[in-house]
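Worksheet: the structure to be examined is printed underneath.
Every protein chain except one is present and positioned as in the full complex.
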Amino acid sequence: MSAVVEFERAISVVGSFPVLTGLDLRVDQGEILHVRGENGAGKTSLLRACAGLVSVSSGNASVLGFDMRVDRRAPRRYIGLLGHENNLYRDLGVREHIEFRAASVGARASDTAAALEQVGFPQQLWTVPIGSLSAGQRRKVAIASLLVGRPQLWLLDEPHAALDTESRKNLDAILTEASTSGATIIFVSHESPGTKDIASRVVTMDGGRITEDPGAD
Amino acid sequence: MPGANSAAKMTATPVTRVLGVSALAATALMAVLGLIVSPPDVIQGEAVRMLYVHVPSIWIAYGSFALTSTSSVLFLRRSRRRADQGRHYDRLAGSAAEVGVVFTAITLITGMLWGKVTWGTYWQWDARLTTTVLLFVTYLGYLALRRLPAEPTVRSRRAAVMALISFVNVPIVHYSVDWWRTLHQKASLSVGRRPEITGEMYWTLLYSTLAVTILATWLIIHRYRVIRLEELRDEEGLEALIASRLNKDVGSH
Partner (left out) sequence: MLTEILLVARKDLRVERRAKIALGQVAPLALLILMVFAFALDANTSLLERGAGGLYWLAVLYGGTLLIQRSFDVETDDGNMDALRMSAIGMPSLFLGKALALFVQITVLQLILGPGILLLYNVGVVDWALLFAAAIAGTLAFSVCGVLWGVMSAGLRVRATLLPLLLVPVLAPVLLAGSRAFETALGVRAGAGWTWAGLMFVIAAVHTALGLGAFGFLLEEG
């Protein structure tokens, strides 16, 4: 198994706050990693560091084979990041939005319909402006926006939030399928997702470090 | 405590003490030369003494802004790979800009006073005066950008780019304003004949330039130190934070 994410004693500072304080983590291809921890434990920062949005100032960090301390932009196009925010243009129609996201990562706009169907988004709302959707529906659009880009690494921040039980199950199915076809998934939530945990490994973060990792040697 | 030691070193070294004393002495001598020793001008009378402040100030202002731009370029080059590199260039850019803004203000004030004496009005839409005002506002904007509560690396990078663009803009602004005044208004007011600068006046002006340069250098060094100390204070807080996060970690296991 090749490592998709490898962090060694990684330290990250945002503003004047240390968000990662010597973090060690290795995630192999095809894994579904669930990162748990209290608010402020550094879970979101870990995702942003994996995405190259937060720089690692000391220690080692590599993602998808790219050394993040040399060029943290390089792996981005292979990564799908879903943060707290949905990254949606509220004035665009649902379909327009996903077509834009698809084109912006070099994917085919023709996959839009398939992605929307996969997340179970009702077809009669495809042309509705995003601003008029409910929170749960927006989350689905955001997930479809990621799906259409077929990322090799999924970074999800509380992906189940705002979704109902049915949609959560649906999301879990999507993630499991992605991992079977070779994608790697890291998701963060401070609680159990409410459905049967699909994770192949669960680690716990506290104070900017991994404190419990069954995979660590 | 090593931190306190290095901090003390940063506010006083023999070299800067000498520089500080020389700046003080040089400025005092400049006052004597400019106000007493040098003669009044044949045409402009006593007002010509303003020259000894006005001319060196604008020279320092332009020099400081050039320093800001050079440091900004170096900062961008150094921090390209690693966000935590090249901080000293960023500090230098900031302190030079602050000193530049102060001397631009002095230039404007003396320029306007001089205008009142020679043109009979404080403000004349003279190309140089107008350009200088725009320059002043531009760098006020630069300092405003530097002061914003944002992530230090983001803020420094934005400020550096802005310093660069602003400097490229100086000739454009100057050229267009100059052109605007000369192209349409064929010198409605003669723009104050430059006094003949000879003898004592010449030497006084030359000396004033030297004195003000020493003063500005000293000011820039001290502003640099204050900025560095502020950063040190933040960094010490940061180390304490990391330590407390780690301790909490150890404690909970």
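Letters A and B mark the chains in the order given here, with residues in each chain numbered from 1 onward.
Everything below uses one rule, namely that a contact is a pair of C-beta atoms (placed from the backbone, for glycine too) under 8 Å apart; a residue touches a chain by one contact, two chains touch by 3 or more.
These numbers were taken from a predicted model, which means no experiment stands behind them.
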Contacting the left-out chain in the complete assembly, out of B:Leu67, B:Met162, B:Ile227 or B:Ile242: B:Met162
Candidate in contact with the missing chain, chosen from B:Val177, B:Met201, B:Leu219 or B:Ile242: B:Val177
Residue ranges of subunit B at the interface with the undisplayed chain: 76, 83, 134-135, 137-138, 140-141, 144-145, 148-151, 153-154, 157-158, 160-162, 164-166, 168-169, 172-173, 175-177, 180, 183-184
Where the missing chain touches subunit A, by residue: 14, 48, 51, 53-55, 73, 76-77, 79-81, 83-93, 96, 100-101, 103-106, 129, 145
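One rule holds for everything that comes next: only the chains that are shown with their structure count from here on.
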Intercentroid distance (Cα basis), subunit B paired with subunit A, Å: 47
Contacting residues of subunit A [partner subunit B, same complex]: 11, 13-18, 21-22, 55, 57, 69-70, 206-209, 211
Subunit A partner contacts - residues on subunit B that touch it in the complex: 81-84, 151-153, 234-235, 237-238, 241-242, 245-246, 248-249, 252-253
